[in-house]
Structure formats: C-alpha cells, structure tokens
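Structure provided below as structure tokens; questions to follow.
Only a single protein chain was left out; the remaining protein chains are all shown in position.
Presenting subunit A:
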Amino acid sequence: MANETFEELAETFEFLDDWEDRYRHVIDMGKAFAPLDEAFKVPATKVEGCASQVWLVTSFDGQGPDAVLGFQGASDAMIVQGLIAVLHALYAGLTAKEVGEVDALAELGRLGLNDHLSAQRSNGLRAMLARIQENAAIEAAR
C-alpha cells in the first residue's frame, strides 16, 4: 500500500511512455523538492553507498508505531534528488508501522524506473530505502 500522493504520481507516470519524459518528470520533481538546510548535511544524515552525495533526514510526528513519518533530503545529482522526491511521495505521511509494510521495490517499479532498482546500481536508491525503513523500524519499536 502506498499513500495517495504516490497513487497520483503512479497515474501520471502511466501516461509517460518514454524514458525521456519519465526522467524529465523525476528531474522536475527534484527541482521542486524543498532544499535541505545546509546544517543537516552532516555525516549522521549522509547515506553511504551512493555514488553521488545523498543526505536524508527523517522525523516522526508522535511516538511508536503510529508516529507519522516526515523527511527531507538532498543530493548533488539531479536524478537522485528527483528519486528522493519520489521516495517522499511514497513514504511521507505514513505511520512508522505502515512504512514497514510498503513493498517499495514493487511500488517504484510501477513508475518504470526499474533500472534504478537493481542492487548493483550505485545511485543508492536501495541505500536510501534501507535508511528510511530502518529509521521507521526503530521508531515503530519505541
């Protein structure tokens, strides 16, 4: 299950049949995504395993499994910045418990961005997913 924002996004992507338009959309999402305050770009928020630089900051409204996820992020690569915006659409607003129930790879596969999903790809989408899921799992266990 994904949230409504993501369902809308998936619908939009259904109408984009070639990769160029899908990339253009992802890049535009990245450009429109709120920039991350420089103060947050610290080792603790940096996601290792990405070829470009990536920072993710998660926060929770409330506590425990029902706490609601919010996050910010940034990358110096524009496609990755766009992927962060896609992840935001996928996860933001879900509870910590719900985050754990999302089949992220299947959901992202619906966008036709499959070539970013293989484990070997160095753009770090998997590393970003792992960071979000890990932080949500910690919160859900509180």
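Just so we're on the same page, contacts are C-beta pairs under 8 Å (C-beta built on N, C-alpha and C of every residue); 3 or more make two chains touch, one makes a residue touch a chain; residues count from 1.
Definition applied: contacts and distances are computed from a predicted model.
The complex appears with one chain absent; UniProt names that chain "Cysteine desulfurase" among the candidates "Electron transfer flavoprotein subunit alpha", "Nitrite reductase (NAD(P)H), small subunit", "Cysteine desulfurase" or "Sulfurtransferase complex subunit TusC".
Contact with the undisplayed chain is limited, among A:10, A:57 or A:79, to A:79.
Looking at subunit A, the residues touching the absent chain are 19-20, 23-24, 27, 51-52, 75-80, 122-123.
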